[in-house]
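Before I ask anything, let me first share the structure, which is written out below as structure tokens.
The full complex has more chains than appear here; those shown keep their coordinates.
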Amino acid sequence: MSKLLREVIIGVEKAAKGIYRMTVASAHISSNAVPGQFVNIKCCDGTQALLRRPVSICSVDRAEGKFDLYFQVKGTGTEMLARKKSGEFLDIIGPLGNGFDLDIAHRRIAVVGGGIGIFPLLFLLNESKAVVKRSYLGFRSSEQILLLEEFRQRSTSLETATEDGSFGTKGFVTDLLERDILSEEFDMIYACGPYPMLRKVSEIAEKHGIRCQVSMEQRMGCGFGACLTCACKTYADDGTSHYVRVCSDGPVFNSKEVVFE
Amino acid sequence: MRETDLSVDICGVKLKNPVIAASGTFGFGREHACYVDLNKIGGISVKGLTLRPREGNKPPRVAETPAGMLNSVGLQNPGVRHFIENEIPFLRQYSTAIIANIAGNTIEEYCEMAEILSDADIDAIELNVSCPNVKAGCVAFGNTTEGISEITSQVRKYCRKPLIVKLTPNVTSISDIAAAAEAAGADAISLINTLLGMAIDIETRRPILANNTGGLSGPAVKPVAVRMVYEVSRTVKIPVIGMGGIFTGSDAVEFLIAGASAVMVGTANLVYPDACIKVCEGIEQYMKRHGFSRVADITGSLILNT
């Protein structure tokens, strides 16, 4: 169950160009969170960044009661987060949203992440009981790359693509998925990243009849289901489509449900 | 030392305290129940209802602005009948007043909803004649004295619950609009709804909201809201419910002093799910500090500078 929490920051450090890792002490989050869930952070007291900022939970340490976030500095809110110091309090709500379905029937899985979408997937790999776990990670350029070693340790294989070819394969991460899709016989594809990537992954999954879960992103007012701003169009069973909430009906959806517009 | 009595009576609706959750920022109470005890909230104005279910606008539907936010939800809601069947029973578990916020495309729709809801177990109806996010319909009514008279007097015929008319701030003379609503039979006025605004992403050169424009709320609008509550409460005799940027007890007290009999808390509920309770506690502290025993004693206690 999600709670309004005031937790202590254990540390903040730079992890890659413009990306920071924050470790937060929280018995509640670490013992309740599942992969795919996020926390919603008030980056400052007062009105400077008025709304909370949603950030995925990247890993939890249940024994020590702490969890990790990775965030990219984009604007006011994340800038203020990056300036926080260990020992300060963090005002968060969480864990929020529905996580990935990690049914043990999914024995061969693919994990497809793009940019800041890779973070919840690390948590997923930690928790997944699948036998074969193939990770495909895509980045704009080598400068944004991080957590490769962590992904490698938790995957059967890891491949990386950069748009500018500065590391790994040049091109899109979806090209790698497409290349392997026939031979690998995945039971489930898990994807998180930018909208065009998710659409492409869904198409690939659809085309090959493979089940796929995507974690969607949308601008949020509250993060816990009250304001209806974070709309995502999905199909109902009867074929009609309607808006549901990314924050509390998602962020993870079966890719077939999502109306990619 | 006198007791501090937080209860207020707004046109016959008894509230245990003057803090009401504003429509659209509190859903039907379910989501907030996880963070706060709904019994401690004076009332809940539920998400704006329409006669038939509405799917709302395309996302993005929210943009942050300096000390405020724009929204363009566009009245996504499951329809008034679904509300009666599925949401009222949930809300009635709690001792908080239920206010049904309604919006229609035509006067007939408003009347039909008022009629249906008059038989439902709710405490009051709030007429949203001011939503800036839907193209046809409701906004037009709130912009002119003729429009507001017409809709208020028509709905009045069908409405057997206390009728609160909620005003849009996007007008030249808010007191003229309020006076028209009062003359046409409103039991109370609530204001302000959101100010129409736009935010542009300069990299894509597109408005951030898919709907292009949206409604501005939050602390940024507070001075405009306080001024309008002041103007309206000097004009009408019916109670005024003030809102616009209330985040703290002090903010709420500003509205009470300006002339509000109760307040609504909107945007703050999104950021701090326990905002209504914090605001209420802040009001109580203020009353104790200044020796006010009843909320009504603060209402309209503004001393004008001369």
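All chains are identified by letter, namely A and B, in their written order; residue positions are counted from 1 within each chain.
By definition in this document, a contact is a pair of C-beta atoms (placed from the backbone, for glycine too) under 8 Å apart; a residue touches a chain by one contact, two chains touch by 3 or more.
Please read all numbers here as calculations on a predicted model, not as lab measurements.
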Copies of each displayed chain within the entire complex, written as a formula: A x2, B x2
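As a convention for this text, only the chains that are shown with their structure count from here on.
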Chain A and chain B, separation of their C-alpha mean positions in angstrom: 36
In the complex, chain B residues that touch chain A: 24-27, 30-32, 34-35, 47, 55-64, 66-69, 71, 73, 76, 208, 218-220, 267, 269-274
Chain A - residues contacting chain B, complex: 1-4, 42, 47, 49-52, 93, 218-222, 224-232, 242-243, 248, 261
